[in-house]
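Excluded from the complex is one protein chain; the other protein chains are retained at their positions.
We just call them A and B in the order they show up, numbering each chain from 1.
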Amino acid sequence: VTRPVITLTTDFGEESYYPGALRGVLLSRCPDAILADITHHAPSFSPLAGAFVLSQACPRFPEGTVHLAVIDPGVGGTRRGLLVASGGHRFVGPDNGLFTPFLDGARVYALPDGGEAASPTFHGRDLFAPAAARLAGGEDPAELGVPVSDPVRLPFPRPSRAGSDIRGEVLLVDRFGNLVTSIRAEDMEPATGPALLARVNGRRIGGLSRTYADAPPGTLILLIGSSGHLEVAVVQGNAAERLGARCGDRIVVGP
Amino acid sequence: VTRPVITLTTDFGEESYYPGALRGVLLSRCPDAILADITHHAPSFSPLAGAFVLSQACPRFPEGTVHLAVIDPGVGGTRRGLLVASGGHRFVGPDNGLFTPFLDGARVYALPDGGEAASPTFHGRDLFAPAAARLAGGEDPAELGVPVSDPVRLPFPRPSRAGSDIRGEVLLVDRFGNLVTSIRAEDMEPATGPALLARVNGRRIGGLSRTYADAPPGTLILLIGSSGHLEVAVVQGNAAERLGARCGDRIVVGP
Partner (left out) sequence: VTRPVITLTTDFGEESYYPGALRGVLLSRCPDAILADITHHAPSFSPLAGAFVLSQACPRFPEGTVHLAVIDPGVGGTRRGLLVASGGHRFVGPDNGLFTPFLDGARVYALPDGGEAASPTFHGRDLFAPAAARLAGGEDPAELGVPVSDPVRLPFPRPSRAGSDIRGEVLLVDRFGNLVTSIRAEDMEPATGPALLARVNGRRIGGLSRTYADAPPGTLILLIGSSGHLEVAVVQGNAAERLGARCGDRIVVGP
């Protein structure tokens, strides 16, 4: 039989032992599990950025995977713990919008709180990891929580149109300094191809490249990245540094 | 049968291939092992910080787990290699105090040195990982080393009392900038609750919060963290940056 996969997505940082504590709890309670990190460096305190990361990575995993996600600035407060069953995948974590991309058509359950045994500051370890281990061990979400119909949804920043312009924002900066924006390929039609012009932080970038290698090193380029979203990049360089850009910065695209 | 778990704790950094070399040695010699990182970013050259990390993370793993820990500024010198069997867990690494939290009541063995075959600068790869693999494969520590009764112990910095004040220090700064201190919940009694006052780097912080979400974003707070130790935090912010604080800094707590 295939061993169950549990993915881990947090903003704890690899430099802390907190991801290690999760791994210990998971392997103590589900010794058969295959643990696979998505990242432990999701932008801190940002369920929205976490939702984008999950939307890109989780569907790559096999059906039946349990996704433990802990980006949880409200830990110990009134926010609920959530179990989500959606499209053959299961999700466990805080009810703060992190699971927005998977809520349509999903079965959603609230976890009971952990009582005195759970640290009020580390539900990842004391509530969510034990629940993830139980799901991976074959239990149904309905056995672990009570059905709810009102999970928190975070509105993904959708690009807006103003005349022929499309306004979006930077969703994520990757290690290469590439700016992944909220503008998807389909949002740009018909404003694609060589006539495309983007403005970011006062700089103009023209034309749509197909790959990071389409222009000489150092060139600022636009391209549709592997997420299907418009990206701003510097060939073998760092667009975030070049443009002084970061998450939330505005990008305007026009023909 | 359950596959054996081997955890890895080092100060090598994920950016180096050294953790990868350990994984290769472990899987070459114990193909059944489940490898689980605790961290590869333990504070460099600090067996004491490493001991704290191990004390928090290792007990989360199942009985029978082998913990390979390599924070080893004295590699190749006169310090011994150690095997520790304690409470159903096994530990392998340098004899520099790293295993202090697990020594009470433990069986302790010194590893023979690796001779010419071992690099004098990478015992993690050439001595400790092979020993960890053998333990994970079912061998007893007594087969791999000779009993010793004098492993190095590092005195954990215990808080001291001066009148009604409790003096402690910062043990660890996590990715969120939270300051984990040497003062445990039980050290503070009866000085708890709203009357509590802490001084760190010239700043005064009053009252004990229950969670990171108990105050508005930006507020400096005190709370008992998930390790059972007093922490200084900024709600959705970074206390280490705010206070210019780092490991070893003094904290004084009073009623």
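Following the convention adopted for this analysis, a residue touches a chain if its C-beta (ideal position, glycine included) is under 8 Å from a C-beta of that chain, and two chains touch if they have at least 3 such contacts.
Quantities reported herein were computed from a predicted structural model and do not represent experimental measurements.
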Contact partner of the left-out chain, one of B:Val5, B:Leu35, B:Leu83 or B:Ala132: B:Leu35
Touching residues on chain A - with respect to the absent chain: 2-3, 5, 7, 9, 14, 34, 36-41, 53, 56-62, 65, 174-176, 210-214, 223-226, 236
Chain not shown, touching residues in chain B: 11-21, 23-25, 27-28, 31-32, 35, 44-45, 73-77, 119-122, 125-126
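Everything that follows uses one rule, which is that only the chains that are shown with their structure count from here on.
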CA centroid of chain A to CA centroid of chain B, Å: 30
